[in-house]
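A single protein chain has been removed from this complex, and every other one stays in its place.
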Amino acid sequence: MSPLLKEIRHNPMLWLLAFVPVVFGAARLRPAAHTLLFVLSVLAIVPLATLLSHATESVAAKTGDAAGGLLNATLGNLTELVIALTALRAGEYMLVKASIAGAIVTNTLFMLGASFLLGGLKHHVQEYNRVTARVQAGLLFLATVALLVPSAIAAADSAEKAAIVQDLSLGLSVLLIGAYALGMLFSLKTHKEFFASAEHADDGEAPWPMGLALATLAGVTVLVALVSEIFVESVQKAAETFGMSQAFVGFIVVALVGGAAEMASAFSGARKDRLDLSVGIALGSASQIALFVAPVLVLLSYVIGPTPMSLQLWPGAVVMMLFATLTASMVTNSGRSAWFVGVLLLMVYSVFAMTLYLLPPS
Amino acid sequence: MSPLLKEIRHNPMLWLLAFVPVVFGAARLRPAAHTLLFVLSVLAIVPLATLLSHATESVAAKTGDAAGGLLNATLGNLTELVIALTALRAGEYMLVKASIAGAIVTNTLFMLGASFLLGGLKHHVQEYNRVTARVQAGLLFLATVALLVPSAIAAADSAEKAAIVQDLSLGLSVLLIGAYALGMLFSLKTHKEFFASAEHADDGEAPWPMGLALATLAGVTVLVALVSEIFVESVQKAAETFGMSQAFVGFIVVALVGGAAEMASAFSGARKDRLDLSVGIALGSASQIALFVAPVLVLLSYVIGPTPMSLQLWPGAVVMMLFATLTASMVTNSGRSAWFVGVLLLMVYSVFAMTLYLLPPS
Partner (left out) sequence: MSPLLKEIRHNPMLWLLAFVPVVFGAARLRPAAHTLLFVLSVLAIVPLATLLSHATESVAAKTGDAAGGLLNATLGNLTELVIALTALRAGEYMLVKASIAGAIVTNTLFMLGASFLLGGLKHHVQEYNRVTARVQAGLLFLATVALLVPSAIAAADSAEKAAIVQDLSLGLSVLLIGAYALGMLFSLKTHKEFFASAEHADDGEAPWPMGLALATLAGVTVLVALVSEIFVESVQKAAETFGMSQAFVGFIVVALVGGAAEMASAFSGARKDRLDLSVGIALGSASQIALFVAPVLVLLSYVIGPTPMSLQLWPGAVVMMLFATLTASMVTNSGRSAWFVGVLLLMVYSVFAMTLYLLPPS
């Protein structure tokens, strides 16, 4: 148990783990205090996501390149997946869809922008591997386009034929998962040199022993699932109290909370002038949401949801996702960044957040 | 006649020529068997398109650089043009428009994607001339944007003022043809070095004698026109039988059939690691549709169509064309490709096809 404790002592973010028992206690004692439960569950999920990410990396480091990469690629967005699954089971499809769209936008605008800004405040100009970034941005753009086709076309044609959109979403999900499987073959086997620098660096930290890592992985996933249930139950009422729409909560709050661990890695990479790492995490994670998390949720909605869920998003989300991935492509195109590029990315993100706050989808 | 026969023996695709008499016979004997006629006419057009393409290249090779290039650039999409003209004369404007949009999307997604995939299965990473590809992708993007302006603006403003859109289409067609003429001056005269590698390579095949080439060109064009008539007549009924919308037929079937010959060249280039050739054919052919075929059809609709045809497309087609050309720009930006890039392009194409199949334009 010593590496886990050492890690907790070493990493201030993990001190938030104290909120995990607190949120369970509060849920039992004050089940109606939605705002309190919402805040506590957010504070509890962040350190759990960090632990989950470390455990995944430790298992990945032990199991060797291909299997480890596979694990990392599949479990890298485990927190987002567990939260979305809980919302899915509760039938909160708006929250699920908003969190998918939000995760892509947050990764490409906020995570990338803050990495550029934090890195740029320390280094005058930062260069990164342009070729790799272009391949990754191209993949992300294609993944997002595929994901958006039903919404874009349905929106453009203002067709409300729900049944057709549902069939389309199902077919698309199968295609996306197929592309994801081929993508893993590509990035882990045939062309791993393109993705080499995006490996989660261990920075001299010794990986945990296998048993501890697996136990942490299992235990923490259960904890995230339990806290997520409190989070999803409380979020709607709490959002009303704060004057936030469900779209805002899913798009901004869930995406920031769920991606906290990856952001910590990306920001630390940027500060160390290893921007390849930051760009790789941001674009890779966004691609994974589009190609894996979103279709898995659609397929699972047939099993665990009250009704099947489609991939149709509200038009504002389509616009935001397109702008975000186009922006990511434009910005990573030059292979160099400076602090102001980060400022502009964060500004576009703020504009989106402000819009969602003020203009909830009807 | 020997080079033509040798070519036919050599190239298995030309064995399909046997279907040309079959389709004429079937049209006479079973004029109501629409599905059969549809399938037979598709099988007959593919080898005719291949012959047409070889004849054009042979004439071009004999007449020297500038005139040959001019010929190639004008007749490169002759099959598409003849099919569209037949549909135009029959007043099937939906089919005409769908085949214009579909040819651009099919060239940029399917032809490029399959080239990347087929080339990538044989070669680890393929590099091509990035500068040339960027110039070509830039031209294609501008050509498509110009073509889309009336639809995009009409759609955005939901203005249904048919007369204005018609005037706009007419003015735009004149502008596009002017740009096309200047573009030939550019690519054949002042800056031909940019387009050099995109020449249809003859790969050691001796070009046909001039007389044979010209006779083939004339004769096959007539045959294509005759088969197109059967195709256009049967396609609507056959589509109903297969449960396909007219949009799907124009967008996917006509585009694949009409472009079969160019695809064969592009794929063979990719297998030989001559991706410059494949990218040049795909992007050049798409530009030609936008700058030449589309406006010529609008102008001819005043002469041979029942009523003038506008350039206004249905919104879904606008979205698909924009996505396709943006994608082509993004993807050719890096100047290198691997098999998975091809998979993703094909996936986006499949998504479009699936959408058109399930969600016909209202």
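Read from first to last, the chains carry the letters A and B; within each, the first residue is number 1.
Here, contacts are C-beta pairs under 8 Å (C-beta built on N, C-alpha and C of every residue); 3 or more make two chains touch, one makes a residue touch a chain.
Computed from a predicted structure; not experimentally measured.
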Among the options B:P150, B:G280, B:G305 or B:G342, the absent chain makes contact with B:P150
Out of B:G76, B:G113 or B:G183, which is the one that touches the chain we can't see?
-> B:G183
Among B:V135, B:A215, B:A264 or B:L300, single out the residue that touches the unshown chain.
-> B:V135
From the listed residues B:I45, B:M111 or B:L168, report the one that touches the chain absent from this view.
-> B:L168
Residue positions on subunit A contacting the omitted chain are 124-125, 155, 314-316, 318-320, 323, 326-327, 330-331, 333-334, 336, 338-341, 343-345, 347-348, 350-352, 354-355, 358-359, 361-362
Can you list, in ascending order, the subunit B residues touching the missing chain?
-> 131, 134-135, 137-139, 141-143, 145-146, 149-150, 152-154, 156-157, 159, 161, 164-165, 167-168, 171-172, 175-176, 178-179, 182-183, 185-186, 190-191, 194, 326, 329, 333
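We take it that only the chains that are shown with their structure count from here on.
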Let me have the rounded angstrom distance from the C-alpha centre of subunit A over to the C-alpha centre of subunit B, please.
-> 40
